[in-house]
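Every protein chain except one is present and positioned as in the full complex.
Right, subunit A next:
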Amino acid sequence: MKIELTLKPRKNPFIPVEAEAITPVTFLEKEAEEIKIWGGNREKNISEIFEVKTSGKADSEKDVEIEINGNCFFVKRVGEYMKDGKITVNGNIGMHCGNFMSGGVIEISGNSDSWLGREMKGGEIICRRNTGHYCGSGYRGEKTGILGGKITVEGNAGDFIGEFMAGGEIICKGSAGSMPGAEMLKGGLTIYGNTDTPCANMRGGTCYILGEAKDILPTFKKTESVFNPDFKKEFIVYEGDYANRSHKGKIFVAKQDRKTK
């Protein structure tokens, strides 16, 4: 089954849309006329905001494919609690995309706003361009962020990527803002570009930084230098964070090639 959702022109495109209903399971169980989403403070039928085209049939969530077209920068919570299937976003997507998802794939060809894949448990999110802050983190006050699955950001990421990360994998092909992997517990974070103040108060997990890492906290212990065959680079290893009771985390910062000036 394939569902094509095209955002209709809106009078005020800045009024947020709470679209936690856009998941494969809702389209499998309900007809398009029954699906309600919130536009601002009003509950609306999905067809008031999106043009819905459905084709084919599906027996399970796995066979459901949702395609979202248009600039959905104010459409939030797409793919929340998604278990299987696929969502393709041709354009930008708003905050909290892929919250708590445990399976399936979300592919975003444009930018995504903050909280991408927050507290996700499994599945995969691919963002072809930039993402906002708190990618793969836990929400305010929560003690665990991403628990499993994989997030790939091909552009840059904002601050606090992988905060409270407790499993899974986050790959940022561009640069990340401040404090990536803060309070990290487990899992792997890889940043190809530059960043600063990585992994503050980390308790476990690993963080690879291939670009420049500014301001590594003084509570980390510089230990050794290792060669990683995957990246074909020499890395300096920092252990920590010694500000915390358990300090089994490791930051690998690539040795910068000084010759290329």
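Assume contacts are C-beta pairs under 8 Å (C-beta built on N, C-alpha and C of every residue); 3 or more make two chains touch, one makes a residue touch a chain; residues count from 1.
What we mean here is this: contacts and distances are computed from a predicted model.
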Next on the checklist: Can you match the unshown chain of the complex to its UniProt protein name from these: "Aspartate carbamoyltransferase regulatory chain", "Pyruvate ferredoxin oxidoreductase", "Formylmethanofuran dehydrogenase subunit A" or "Thiolase domain-containing protein"?
Outcome noted: "Formylmethanofuran dehydrogenase subunit A"
Checklist entry - Which listed residue (A:11, A:232 or A:245) would be found touching the missing chain in the intact complex? => result A:245
Checklist entry - Quick one: which of A:29, A:48 or A:142 touches the chain that's been left out? => result A:142
Next on the checklist: By the contact criterion defined above, which parts of subunit A meet the unshown chain? Give residue numbers in ascending order.
Outcome noted: 139-143, 245
